[in-house]
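Heads up, one of the protein chains got dropped from this complex, but the rest are sitting where they should.
Think of it as A and B in the order they're written, each chain with its own count starting at 1.
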Amino acid sequence: MLGVCYYPEHWPEDWWADDATAMRAAGITYVRIAEFAWSRIEPEPGRFDWAWLDRAIGVLGGAGLRVVMCTPTATPPKWLIDREPSILPTDENGRTRGFGSRRHTGFSSEAWIRESRRITEAVAGRYGDNQAVAGWQIDNEFGCHDTVLSYGPEDLRAFQAWLGRRYGSIGRLNEAWGTVFWSAELRSFAEVSLPVGAVTETAPAARMDFRRFSSDQVRAYCRMQADILRAHSPGRFVTHNFMGRFTGFDHHAVGEELDFATWDSYPLGFTDQFPFGDAERAPFIETGHPDMAAFHHDLYRGIGRGRFWIMEQQPGPVNWADWNPVPKPGMVRLWTWEAFAHGAEVVSYFRWRQCPFAQEQMHAGLHRPNRSVSAGGKEALQVAAELRSAGTLPASTQAPVALVFDYEAAWMLDIQPQGKDFNYIEMCFRWYEMARRLGQDVDIVASGASLAGYRTVLAPTLPHLSEAGLAALSATEATVLIGPRTGSRSVDFSIPDGLPPGPLRSMLPMQVVDVGSLRPGLSHPVTGKFAGRAIRWREWIETDADVTARFHDGSPAVVEGGRYVYLACWPDAALLEAALRHVLPAGGLGLTELPAGVRLRHRGELCFAFNYGPEPWTLPDHLVRTLVMGHPVVEPQDFACWRVAV
Amino acid sequence: MLGVCYYPEHWPEDWWADDATAMRAAGITYVRIAEFAWSRIEPEPGRFDWAWLDRAIGVLGGAGLRVVMCTPTATPPKWLIDREPSILPTDENGRTRGFGSRRHTGFSSEAWIRESRRITEAVAGRYGDNQAVAGWQIDNEFGCHDTVLSYGPEDLRAFQAWLGRRYGSIGRLNEAWGTVFWSAELRSFAEVSLPVGAVTETAPAARMDFRRFSSDQVRAYCRMQADILRAHSPGRFVTHNFMGRFTGFDHHAVGEELDFATWDSYPLGFTDQFPFGDAERAPFIETGHPDMAAFHHDLYRGIGRGRFWIMEQQPGPVNWADWNPVPKPGMVRLWTWEAFAHGAEVVSYFRWRQCPFAQEQMHAGLHRPNRSVSAGGKEALQVAAELRSAGTLPASTQAPVALVFDYEAAWMLDIQPQGKDFNYIEMCFRWYEMARRLGQDVDIVASGASLAGYRTVLAPTLPHLSEAGLAALSATEATVLIGPRTGSRSVDFSIPDGLPPGPLRSMLPMQVVDVGSLRPGLSHPVTGKFAGRAIRWREWIETDADVTARFHDGSPAVVEGGRYVYLACWPDAALLEAALRHVLPAGGLGLTELPAGVRLRHRGELCFAFNYGPEPWTLPDHLVRTLVMGHPVVEPQDFACWRVAV
Partner (left out) sequence: MLGVCYYPEHWPEDWWADDATAMRAAGITYVRIAEFAWSRIEPEPGRFDWAWLDRAIGVLGGAGLRVVMCTPTATPPKWLIDREPSILPTDENGRTRGFGSRRHTGFSSEAWIRESRRITEAVAGRYGDNQAVAGWQIDNEFGCHDTVLSYGPEDLRAFQAWLGRRYGSIGRLNEAWGTVFWSAELRSFAEVSLPVGAVTETAPAARMDFRRFSSDQVRAYCRMQADILRAHSPGRFVTHNFMGRFTGFDHHAVGEELDFATWDSYPLGFTDQFPFGDAERAPFIETGHPDMAAFHHDLYRGIGRGRFWIMEQQPGPVNWADWNPVPKPGMVRLWTWEAFAHGAEVVSYFRWRQCPFAQEQMHAGLHRPNRSVSAGGKEALQVAAELRSAGTLPASTQAPVALVFDYEAAWMLDIQPQGKDFNYIEMCFRWYEMARRLGQDVDIVASGASLAGYRTVLAPTLPHLSEAGLAALSATEATVLIGPRTGSRSVDFSIPDGLPPGPLRSMLPMQVVDVGSLRPGLSHPVTGKFAGRAIRWREWIETDADVTARFHDGSPAVVEGGRYVYLACWPDAALLEAALRHVLPAGGLGLTELPAGVRLRHRGELCFAFNYGPEPWTLPDHLVRTLVMGHPVVEPQDFACWRVAV
């Protein structure tokens, strides 16, 4: 189903009815509203103006649209900030971050929590049982604009309290943080300072705890709102729209507070910002990288425990990347269908009409500011027609490949990269991309989630392998490819007693005795069962297990123990491909040879092929017979769909 | 005529007379003094020491030099800052910018305005009717070191008051800024905050108003001083020395407070700092780019309403660019004559003698610290001799080509580049450069200034096309080449109702329906009447007008309507050249084929050719007959001048 984001407060009221009618005519089911409307809802302290919003919901609902109502906490109004300036967050230089944009709030501000509760109760109380309201979005893009971490006095107090709960005694904290090093021992939780602004690096365990604390604050804030919404709005869903490429808080944990996940998909913006090399990005500047949206679909499907929406789908150029190109013709349709192929229940475009004023005036909509339909809007109409033809899509099923993605891993590697280019999300993306280039469907799952039923599991790295993470790896019957640094840290960010890979040594009898980061220009060749080169990172291993590939100096590069395969480096593309060409078949999976820009994805008995590349792709003859959508020759920026035996 | 900048306070008094005599012998007419002398003029609060300055002016005037006297407001002394610390400006991080260099003053500080008035009255009162004083320079290089914008409490109060005057009601401001977006609606002007330091982007209209306000503050400050000077010093000129490459305030507006404009010409420093590519800059590191000084001459001639001086001419290496080379032999002479060719009335060198101490000790002068004549000084002597031979130069006349340059355009594109490399001054420079490579003289004029009498008008971009700007474009009989984004914004920084090009649609019936920025490495080919490639920026247009070139996908790249030609992209060099090879002849202009480093410029019936390139350039035979200066073969770093029929 399709949805759209709409801002009645941005348009003359006499446009609303036409807009609602046009939405229905365009095949749109859901309309999200009001996430930035606080100053209209409560124009003065305590004085609520519901009338306009009642009318807007009335018009939309009256047209048959189902409303996704939002809490407006992403943008508290100026009068509130002036009355409660402690709401403002503090940056890492100790400077208050000001009013004038959005997310000017600290998750540990008591005034903010109190005011958030008040406005949430007001909105939920007003619309909780409104028949037009299908469900709720809490806030908007938690963490956007680097707003998870705040460094003010209230943040410090909340952190101290959190540490008190975590450690019980200051002695336990001193031990966990290793404060004996550099004479940083503390006598009480009141002596704790924020791990920022010191002369040089603060204790990694302290920084890790600050990341955990900050993530917990996001979750607690989300739960506070969810509890209020569920109390006032029974039978409606509660969700949040996560932003792609953010690892500032644990999305799996926040996802547990929601009925399902939604995320905001901007393939071109993300492709501009992702650390691709220029040559690698060039062919995809106007299409997006072929794995960019897909990676997030598979990630948020996991975060939503199988259910996800696109709450904001890019419908044309955006305004916030360094460069903002126009998508090639067909891409808006392709992205939409790709989301459905990956299991999205709803794809909701951001936004109905491009806003001619304010910060996002360069962000396209389905309609232009002059009320004409944009190029993206025309593609959305085509999708709507195709959806009607397609009927109900089959349910998405578990993929044969799982990739383990862990937010704590992202924080640990952010705190201690040891080589400047050791980037966690890039590493996971590279592994995911290679699996997809070999034709695989991939589920992205949390560390500790069940790995039952998978044929192949990919764990690019899990520096701290939790007990649950270990148990899941132990229990799976899949072939498991494990990357470097896995098991290299305890929960307290220290090197495990028996050296890395720590608890993984129960499956792989080996010790990582040395590790080195490799500057660009330095690489170490690998030969054996897999061949290629180590870049960015390499380990030295002592082991009695099977060594199936070695570095040039004879040291183990790949260690195998039963179905567990350990790769002791960041692989270059050749080595990564070689590794996956081994472990995927070892798990019983067939490989599909695809051009560089083509990707496949199954949804139930349907298989989709998406062509991001510059050349047409001709379907193999045997697939043509079962074509459901598209043509035997899949043109660039087009897709095809056929039926497969399940 | 020649001038020089002199600092009697830097030298032993017994050198003054010799210096003055040497200046006269060197052919110098004007001597600028005292712009940084406050601490000598008023060494303690309220205690003025005029004696030394009386004597200095006496010596200079006595030698026959005409004094350009300055107000010393670029450097208030420490005792004043200690008494009135609110004078200090505030940076965008909220930090006070300190004492110890210059321009440590905020244009909205009431104490500063009061003290500026006091010292200006004192100096003007003392020397207003001094016979040696020919005129006045107000302050020094407004805006230098990023000092137009200040973010302190007085700046906020003044901004609020300015907004009150501009909008009358807060409702009108809310509408203009689009504050309904992101819940930023304000209930009173007192709720306005400075558009800085927010979590992410603040409203573009708010930032635009802050730029307008800040520019107005500069103008008001300049007018305050001008009024005092005119009251005390009748019959003397009042000017200001603008710095090149600065777009922080509206120079056209400030220019209206002056009798003529002067600017400070540092071709090598500017060439080091301008965003040239390395290969493009390399041949000109030691000569300056051949259009760098010329562009500014033509800009400031417009700002001075036809009259300008060079108040500071680079006489050798400077000290403030990343790299500071020695000019090639001949360049100081060439730059000086080039200024005259472009209509300068006076070229004044900075400075008489290199100062052996303090911040600018690495800045060359006409003399070295040991009182010997520098290489640049010898070239200045040559110029003086040549000037004597040349006699009075003819008056500069209107050029056949106008390029429209708009400071508001610079601010808008700074606020909303949408592509990281969309740089306004670079864009104008590129268009200017290409016209000059094709042999044209160019006037650079304000948007809204009359375009009568021009054959060809170039408007690289005018995002907000004002009523006056539109009227001037409508009234001209020239062929007009208009660049992308023109008419794309209202005065309130919003997209015009009928889409871009907004008011330009009265001449060009078209709509820009999509725009995209193009990352380096991405370009779109253009074919048709003009061929080349779009880089950096491209538009999608719907139109019934003539389309004379198209992008590869068939979408219009060039739209023509009568004498108006719209170019829907940032052109690469080939496309820009092709466009100008069309519109210049269309306006009736002949093109001259020149080597890459040679430029022409007419002054009355004289035509000059300047050779910045590495190869000699041989004049066409028919020109040799009318040679006035130079030789038929124009050597590198040399120039020639011949008489043409007017």
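Worth a mention:
Definition applied: contacts are C-beta pairs under 8 Å (C-beta built on N, C-alpha and C of every residue); 3 or more make two chains touch, one makes a residue touch a chain.
Note that this is a predicted model, so its numbers are computed, not measured.
Check A:L186, A:A471 or A:A531 against the missing chain and you find that the one touching it is A:L186. Considering the full assembly, B:P356 is the residue among B:G235, B:P275 or B:P356 that touches the omitted chain. Touch with the chain omitted from the figure is made, among B:R32, B:R97 or B:H342, by B:R97. Touch with the hidden chain on the side of chain A covers residues 93-94, 177-187, 191, 193, 195-206, 416, 418-420, 492-499, 511, 513-522, 538, 540, 553. Although one chain is not shown, part of chain B still touches it, namely residues 7, 9-10, 36-40, 43-44, 72, 75-79, 82, 89, 93, 95-104, 144-145, 147, 272, 278, 281-282, 285-286, 316-317, 319, 322-326, 329, 354-362, 364, 368-370, 372, 374-375.
Assume only the chains that are shown with their structure count from here on.
Rounded to a whole number, the gap between the C-alpha centres of chain A and chain B is 47 angstrom.
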